[in-house]
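Sending over a structure as structure tokens; questions will come in a sec.
Every protein chain except one is present and positioned as in the full complex.
Order of writing sets the labels: A and B. Residues in every chain begin at 1.
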Amino acid sequence: MYRYIAQRLLLLVVTLIGVATITFFLSRVLPGSPVEMMIGFHPTAEQIAAAKKELGLDQPLHRQYVRFVSEAIRGDFGISLRTKQPVVEEIGRRSLATIELTLLTTLLLVVVGVPIGVISAVHSNSPVDHTVRTLSIAGVAFPVFIVGMLLQMLFYGKLGWLPLQGRLSSEVYLDHPFDRVTGMFLIDTLLARDYVAFRDAAAHIVLPLATLTLVTLPLVTRITRNLMMEVLQEDYVRTALAYGMPRRVVYYRYALKAMLIPLMTVVGLTLGFLLGGSVVVEFVFDWPGLGGYVARSIAASDFPAAVGVTLVLASAYLTVNLVVDLLYFVADPRLRRA
Amino acid sequence: MSEEVLAIRDLRIEFPELFRTVEAVRGADLSVRRGEIMGLVGESGCGKSMTAMACLGLVPPPGRVSGHVSVDGFEVVGRPDRELLPVRGGLAAMIFQNPGKALNPFFTIGRQLTDVIRLHHRHGERESREVALEALRSVHLPDPEIALGRYPHQLSGGQLQRAMIAMALACEPKVLIADEPTTALDVTIQAQVIVLLRELADARGLTILFITHDLGVVGSLCDRVSVMYAGRVVEVGSVRDVLESPAHPYTRKLLATVPKLGDGHSELAFIPGQVPDMAFPPSGCAFHPRCERASPVCTKSDPDGRDLGAMHRVACHHAHGGGETEAPGTANGAPAR
Partner (left out) sequence: MSTLEADVGGLAPAWTGAHRWKRIRHFVGSHPLFVIGLTVFLVIVVAALAAPWIATHDPLAIKFSEKLQAPSAEHYLGTDSMGRDIFSRVLYGARTSLMVGVVVVGLAIGIGLPMGLLAAYFGGRIDTTMMRIADVFLAFPPLLLPIAITAAIGAGLFHAMVALAISWFPWYARIMRSSVLRVKSELYVSAARAMGVNHTNVMIRHAVPNALTPVVVQGSLDFGYVILAAASLSFIGIGAQPPDIEWGLMAAAERAKFLDFPWTVLCPGLAIFVTVLAVNLVGDGIRDLLDPKHQEFK
């Protein structure tokens, strides 16, 4: 088991280095070099030389590569070209907004999506199942940004119930200072017992949360349903039924226990979709997290920032999936050492 | 004559699909008497496993069941799930082909046995453990105390099948339905399981419906045997009658596929033709496309069962036996061209 963990950790590092390598070489091989991005269209020779020196581009390629990777491993992604701040600090400032959003979404997906998938599987080919399947076929065809904008039109434009975008109203931001203990506003405002600010933060997160949940829901119910269907076809489910176990107990105690393991995979996979989707959602709702930041950085040709954030997001995803894989050992007696 | 523990009359099981209906069982009759071991034999897809599931009211949706199945006098067909719970495991217990998969990998053997025991007897925790231990001892599982704490993956296939049988016995069912319990096991383990079942039947008067595609196993274990083809029972009789003087052409061909030691047969016999598509079974006798005795009447009418001897019934227009002499080519059961 420890050997397996060690192997997986090694693989994680190798994969990350691979990811860094790919981004590095792509940025050097394909048209649109960082220099052009950095200084615009009609640079002077001195500007180019200065920029190359700053980015280390005057060095031979393999030197550049070693430097890039070793700095990236240490978490040094350079200075953002747009804000002139170290990229690491920018990431630190924004990551918790993304974590707050994705964590809450994951929670919501587990609470809502998984039961829908399970019910759909238990009552397969019933009207409930058909409805769920039809909705999820339609659901995956919706672009994330349209879902977000539709919600904005309805709940801000038509009903006026919820704010359009952002993480806090400016009045609340100015009048209700609270300590950024965790960086997650919902928790921080509660810790500060500032309920006005809490309500404001909660109102702001509803729409991004709903958007991200809605676009990921079809995926989660679909995977959950398939996993549950597989479990229900297992021989041991038939055995339990053949020995007079009530269906309710078999489905929701026995089969769900078997679902626990694949369920963790669902959560891990979902996180991947969430990280991708959060880029668009944060952009739509002006959510001050990593996703919106990376989009704007790419659009503004801020190479160090963009590469830094994507590497961080990728490592987060890989780490979570590693943890999920390791949890298998806890949940599945077959994998535990006898 | 002793009473029937399991009585199946005109059982039909259909699976409606979008543009067709698969008739898995088409009017099967079967009767198992107290204390006997009845073999149920047929190729895969003939409906024997579905018949077994019908005994517990566990035909999976969208299957439609009609006819009669009574377990120890309790009519199963048409009952709601709730009323069937005491039947499952309590009146009729089932053991399955692949014990490694049929037991839940996430629970210990002990937990699975005691769960089932507590479901059917109002025993406390400790009492059910005692019952479970006793059951494990009765199937000669080594170190039953240790086995209770083991997960299925920690036991061998043979041990698991013993544990499975113990689980079935623990609730003291009226009939044990064994659905190909030896098929997935090694030959030596197979023999052990069969010896065990024979022993349990002799010692406890256990009634067993033993489902298999292997007539060889039937010969060494069963008292009587029913042969199933395309959803019907085509021949039934004592093991001796059926194996020594098979009356139905299908039974004869099935017998010919059993490899005999020292027979000098190098090639494996097989039955020519295909198992019929159960959505569109052949007209008349379902076996006629594969039968060398088939005559025009076979394509038109499905034969009813008729008695050949005291306990020997066959459903065939041109059954063997009854003084008829056989063509030399078919005497040994070799497929005629």
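What we mean here is this: contacts are C-beta pairs under 8 Å (C-beta built on N, C-alpha and C of every residue); 3 or more make two chains touch, one makes a residue touch a chain.
As the structure is a computational prediction, the values presented were derived from the model and not from experiment.
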Worksheet item: Thinking of the whole complex, not just what is shown, which of A:Leu9, A:Leu107, A:Ala138 or A:Val196 touches the missing chain?
Response: A:Ala138
Discussion item. From the list A:Val220, A:Ala306 or A:Val324, pick the residue that touches the absent chain.
Written reply: A:Ala306
Worksheet, complete the sentence: Of A:Tyr65, A:Tyr156 or A:Tyr252, the residue touching the omitted chain is A:Tyr156
Worksheet item: Taking the full complex into account, what residues of subunit A touch the chain not shown?
Response: 14-15, 18-19, 22-24, 26-27, 30-32, 37, 133, 137-138, 140-146, 149-150, 152-153, 156-157, 164, 222, 225-226, 229, 271-277, 279-280, 283, 294-299, 301, 303, 306-307, 309-311, 313-314, 317-318
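Convention: only the chains that are shown with their structure count from here on.
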Discussion item. Looking at the complex, which residues from subunit A come into contact with subunit B?
Written reply: 125, 234-236, 238-247, 254, 257-258, 332-334, 338
Worksheet item: Hey, which residues of subunit B end up touching subunit A in the complex?
Response: 56, 58, 61-62, 81-82, 84-90, 93-94, 96, 98, 101-106, 115-116, 119-120, 151, 153-154, 167, 171
